[in-house]
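Of the protein chains in this complex, all but one are displayed in their positions.
Note that the chains take the letters A and B in the order they are written out, and that residue 1 is the start of every chain.
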Amino acid sequence: MATTLFAIPTRGPGLTEFTPEIAAWVAGTGLAEGLLTLFVRHTSCSLAIQENADPDVRRDLLAFFRRLAPPADDPAQAGITHRSEGPDDMPAHIKAALLPVSLSIPVIRGRLALGTWQGVYLFEHRAQPHRREVAAHLA
Amino acid sequence: MATTLFAIPTRGPGLTEFTPEIAAWVAGTGLAEGLLTLFVRHTSCSLAIQENADPDVRRDLLAFFRRLAPPADDPAQAGITHRSEGPDDMPAHIKAALLPVSLSIPVIRGRLALGTWQGVYLFEHRAQPHRREVAAHLA
Partner (left out) sequence: MATTLFAIPTRGPGLTEFTPEIAAWVAGTGLAEGLLTLFVRHTSCSLAIQENADPDVRRDLLAFFRRLAPPADDPAQAGITHRSEGPDDMPAHIKAALLPVSLSIPVIRGRLALGTWQGVYLFEHRAQPHRREVAAHLA
């Protein structure tokens, strides 16, 4: 069994891939069969597994979630009370509820069982850059 | 390895925190490193990890999901056929599909790797109070 923390710097809203960092850590443990679990330690960003080919996919995803939960000062937004940290505060909590806080990926013959097009991402929901922590467990 | 069932009484729509019950159970097992998995045994409530500071966050979340999937008798609602148990029946299934049915949290040095502001909640989607069961696994 192994645990670690990944630190992921973000640049504001959007998806930051960290598949290579995860794969390197898993390979380094030498585990042949097992389960990797990732857990994001925040309430205003998420994990995501998405296509890692066309960058338009990430742009469209970001735009979709912005329309679904617009900033509190957007005319399309309604009914947001909590604005302690600004208009992007509560929409970030909403997205963090909708998108995965934990993800588990089997390890088979020493490799993550990701599909051909799957990449693992940290999805930042806040307007400002942040340093995010993802706890990882492998057994 | 340990398993248990948490029974969580709810008071109708909203978020009920049960982080202390989980933390006490994990501490009681004496496990230093491992993985906690929670699994909700229903199709009309969910798990959620959310900010446990400002209660406005939970109110805004509840309101957001009510707008996203309004009751079947709400003028804003469209296209709901299944109403066996009333107008809150199908919207509860929709929210149960959108929000987590299972969550996994690493245990590091005897403690859940939750971030500073993260609490674990049972999110009730039905109009009436219920007694909900969450299966827990620790290994």
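Note that in this section a residue touches a chain if its C-beta (ideal position, glycine included) is under 8 Å from a C-beta of that chain, and two chains touch if they have at least 3 such contacts.
Nothing here was measured: the structure is a model prediction, and the numbers come from that model.
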Among A:4, A:29, A:77 or A:104, which residue is in contact with the omitted chain in the full complex? A:104
Which listed residue, B:31, B:108 or B:136, touches the chain dropped from view? B:136
Please give every residue of subunit A in contact with the chain that is not shown. 33-35, 48-51, 54, 56-57, 59-61, 63-64, 67-68, 98-100, 103-106, 108, 113-115, 117-118, 139
Missing-chain contacts mapped onto subunit B: 1, 3, 37, 39, 41-43, 68-69, 78-82, 84, 90, 93-94, 96-98, 100-102, 104, 133, 135-137, 139
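By our rule, only the chains that are shown with their structure count from here on.
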So, in whole Å, the Cα centroid of subunit A is separated from that of subunit B by 20
